[in-house]
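Take a look at chain A:
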Amino acid sequence: MSTLDSRSLTYVNTFGRRFGEPGEVRYRLVTAAVVCQPAIDLPFTIEVAKGKRGKQHDVNVHLEGDRLVAEPPKLSIAAGDLVLWHSVASTPGYAVQGEGEQGRFDSSSLTSETLYTHAFGVPGDFEWTDAIHGSLSGVVKVTSLDSGDPKQCREWMEALAHGTVVVIEGDRADPPEVSVLAGQTVFFAVAAAEGITITDARLVGRSAS
Partner candidate 1 sequence: MSLTETEEVHAGLNESGANDLLTAVFTARPRLLNYRSSLLVPGPPAATAAWTTMAAIPFPGLPGGVGWGVQFSIPVIDFHPDSSGGLPPPLALGARKFSLRTTVTLTLLCGTRRGQHDPDHPSAAVTPLRAKLELVGIGHTNAVYFGTPGQGEVTFDVDAVEIVDIKPDELETLLECLIRMLLDAALGAVRLPFHAVSAGAFAFALVRGPEIEDDQLKLYGNVL
Partner candidate 2 sequence: MSDVIAAIDEGGANDLVQDAEGALGTLSDSGSGSLGPFTATWSASATFSGGTADLIAPNTIRLTDVRMDYTVSFSFSFDLSSIIPDFCLPQVCVDIPFIGRVCTPRICINWPTVTIPVSHSSFVKFTADFNPSVTLVGGVWKVDLVAAGVPFLQLGPAAAAIITAIGAAAALVLLPIPFIGLVLAIAVAAITAAISIAGVLGLLGPILSPFVTGLSFTVYEQSQVFEVMPAVAPDAAVNVILTAITAAVVSTDEDELVLNIDLSP
């Protein structure tokens, strides 16, 4: 449930997209298993008004019965604002697919001015790659401290509030290698890309190096 894979968003992830153009955006939420589907029903809307603000708007994704729903289902934002989708532990893996004035967007294929965050839960070295094209890659080295030691525990808890940013431009990640503590969040910010994923290299059967 906390696998590093932007194709399937869970409660340890967020997906963010900046909407720069005014107009109506319609989108849907799909479970990660049925990502490839005709976009017939787009029940949720984002009304992008003129203006330039840069505010963040949060959308909570959860299950109602057997349906994924967005809360709020209708959002009004200004051009330049960021919409950040997130879920809770009981929500299955999902993706956000929509279309608007700027064209189509899909959280399972990250493009320019999108964001994917992942909170790393277990120690280890996580080589990640782009599952679609394969040329983009990087490493996240996750370590832990001794939670039984009061000093280390304090240091660890304080570190949880700090995030690490990796900027992706084309097939380059900057920096390509980052080190974090277990529980910390890495922000993969896509400045420019044609549609990429951030995926644990082991899932696609190749090492990043």
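Here is the rule we go by: a contact is a pair of C-beta atoms (placed from the backbone, for glycine too) under 8 Å apart; a residue touches a chain by one contact, two chains touch by 3 or more; residues count from 1.
As a selection rule, all candidates are chains of the complex that A comes from, given by their letters.
Predicted model only: the values in this text are computed from it and were never measured.
Peer 1: For chain A in this complex, which listed candidate touches it: 1 or 2?
Peer 2: 2
Peer 1: Which of the residues in chain A end up touching candidate 2 in this complex?
Peer 2: Those in contact with candidate 2 are residues 1-2, 11-12, 14, 16, 18, 54, 56, 58, 82, 84, 86, 88-90, 113, 115, 117, 119, 121-123, 144-148, 156-157, 160-165, 167, 182-185, 187, 189, 191.
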